[in-house]
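With one protein chain withheld, the remaining protein chains of the complex are depicted in position.
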Amino acid sequence: MSHPATAISSVKLAWALSWAAFWTGFPFKVIVALLLLAAQVHPWEGTGLITLLMVSAPIDIWALGLTARTFFLERMGIEVRGPVGIGLWWQGAVLGAGMLGVAYYAVGTTAALCKKAAEATLGVVKKVIPIPVAEQITIELLMWAVPATIVLIMCLLIWLKLFGWRIKRFVVASGQTSSAGLQERVREWDAWRVPADSVLMLISFTAVAVLLTVAFWVLLPVTTPHRHPDYPPPQADAVKKKVKPEELLKKTEGTLAKAEAVLGSLEEEKAKEKKGKPKGK
Amino acid sequence: MASAQPKIKSKVRCLDGEVGEIVHVIADPISLEISHIVVRANGTQRQVPASAIAAVRDDSVELLCNAAQIAGYPEHKPDDFLTSKQVEIPHLENKVHVEPGDLLVPFPVLEKSCPRRNFFAGFIHVIGALIALPLAWPVLRFITKPMYAPYDNHWIKIGNVSKIKTEDVGVQYIFKKAFTDSVLQREEDKNHWVIKATPEVLKKIYKHGDISFTDEKGEVIWVNKQTVPYVAFAGKCPHLGCGYKWRSHKTLGQVFLCPCHLSIYDNTGKVLDGPAPRPLDVLPIKVSATGDIEIIDVEYKAGKSELVRIA
Partner (left out) sequence: MNALLQKVYDFVDERIDLKTLEAKMMKEPIKGGSRWAYVFGSVLLFIFIMQAVTGVLLMFYYIPSADHAYASTQFIIHEVDYGWFILSYHFWGSSAMVVMVFAHMSQVFLWGAYKTPREMIWLVGLALFGIVMAFGFTGYLLPWDQRAYWATTVGVEIMDKTPVVGDFLARFLKGGPTPGQMTLSRFFVIHVMVLPGALMGLAGLHLFLFRSAGPAGPFRGTPEELKAKTDFFFPRQVWKDIVAMAAVFLTICSLALIEPVVLLEEAKPDPGDYHPEPEWYFLFLFQLLRWKIFAGEFGQFLGATAIPAAFMLLLAALPFIDRSPERNIFKRPIALLSWTVVMIGILVLTVSAIINREFLD
């Protein structure tokens, strides 16, 4: 018996699911990343990375479940009961983690080896024909980046192959062929995108988003976190003079008294002057 | 091609005679060609595919089947179709003409369920609003930043008392004020009026006691006292902010007169005539031992009867 799942290649299957799932989960992950960044935490290291990965897992499980069920129904005419997301995700994640390690090592080694080889080759070639710097950079880059990229793509393909193989096993084990026609199947997967109580969904989504926005406002620094050396931060008004009104007033009165005395004498002088002159204007 | 198109109300003839007339024409939204005609026969509307049409004449259409077979075609369901006016299918109406009446196109199945449409429509509005929201507060702060700048409480030297020759007469002091204007270090000409008041005039000016000045927090920063005979009036007319002058008036004598709406003030700053809502604004003043006049360039909002400090 040929199962509909066997008609499609494992690589294509795994690619279709993981590509769609990646983009489905992406907007949610960026929200988390943005909040971390606003809080001056780098989401690519330390606690930031851990937080991001922790949040990503459930998002990925949901996204993978949704895209997988859609794909199975639409392309293969197969309905899968039960939790699809988690069933596929852990396999993809375990394979992915393993493959990531292998890829890191393989790509790193290839790049390092090829860089050395490129340097040596170019060193020899340069003795015969001179190579200008700009060209040398590009040639060297190609000499190590092409093999490294090929190794990377190989690793990706192997991961896809393995993951695809697991997905197929999963579909064969827990899927049932749907009897519905194409139109009905399309309708069905379209319906999965709409929750049972869509008003409740919309309201809660909005509420969460508003809360996150307020958090963003609170976290976002008001002035730049990367100041230019010529523009030092303001002295935080630490040396702000404490104004004591009573003292100020006393001082003021003292000044006034002094001024009055001087003025008095000035006026007297003026008065004397005026007497001598006729009134102007 | 256009002449061979089935028309609404054309008679429909089968191999064995007339069965009814065309009531609708249905087009395929992808090929932009007629896909079906809807024939009214024996009181029902039947959807006959274009492939069953043998020939199209001026006022009739001939089918490849016989009358009995008409009933075998599916019944026309109006809910499954839209008119070409209700949707946008480019070039459709150029290729298929149906007059009079409507050209029908299939109603996309995915668009039939209202709750689903509403869900997506709702989400569109929510997400649209949510894109704007994160920027709302930062943008508000961004544009309002310079609008509420702190008051400038610096003393500025505006001239020397020796310029005043006569008591109770307005003397204009034009001076340069240096200040930071965003990134610019600017100097601007400003003008205020100073009078050297006789005790009677002083008494009128200080009739409510000492005149004190406050900062944003309401803390007193300076007090003008009646013991100083010099009084500075801000050069800004309290009506709507024009610059006023010391002029002689036909009936009122020497007054401060604003040319904009003819507000007139006496030498105590009191409004004698015109639309001004309050007397001239008194500034904090200090006179040094050498007779230099210093003021704080306090500015109040024009057009208000009470004093509202703005700078």
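Just so it is clear, A and B label the chains in written order, and each chain counts residues from 1 on its own.
As a convention for this text, contacts are C-beta pairs under 8 Å (C-beta built on N, C-alpha and C of every residue); 3 or more make two chains touch, one makes a residue touch a chain.
The structure presented is a predicted model; accordingly, all values stated were derived computationally and were not measured.
Student: Can you work out which residue in B:Val23, B:Val87 or B:Leu307 touches the chain that's missing from view?
Tutor: Looking across B:Val23, B:Val87 or B:Leu307, the contact with the absent chain belongs to B:Val87.
Student: Contacts of chain B with the missing chain: which residues?
Tutor: Counting over the whole complex, chain B touches the hidden chain at residues 28-31, 82, 85-91, 105-106, 108-111, 117, 120-121, 123-124, 127-128, 130-131, 134, 138-139, 141-143, 145-146, 182-184.
Student: Applying the definition given at the start, please give the residues of chain A touching the unseen chain.
Tutor: 23, 26-27, 30-31, 33-34, 37-38, 132-135, 137-138, 141-142, 145, 182-183, 186, 220-228, 230-231
Just so we're on the same page, only the chains that are shown with their structure count from here on.
Student: Let me have the rounded angstrom distance from the C-alpha centre of chain A over to the C-alpha centre of chain B, please.
Tutor: For chain A versus chain B, the centre distance works out to 34 Å.
Student: Going by the contact rule set out above, which residues of chain A touch chain B in the complex?
Tutor: For chain A paired with chain B, touching residues are 183, 186-187, 190-191, 194-195, 198-199, 201-202, 205-206, 209-210, 213, 216-217, 220, 222, 243, 245, 248-249, 252-253, 255-256, 258-260, 262-263, 266, 280-281.
Student: Taking the touch rule as given, give the residues of chain B at its contact with chain A in the complex, in rising order.
Tutor: Touch list, chain B to chain A: 109-110, 113, 115-116, 118-120, 122-123, 126, 130, 133-134, 137-138, 141, 161, 165-166, 219-223, 225, 227-229, 286-291.
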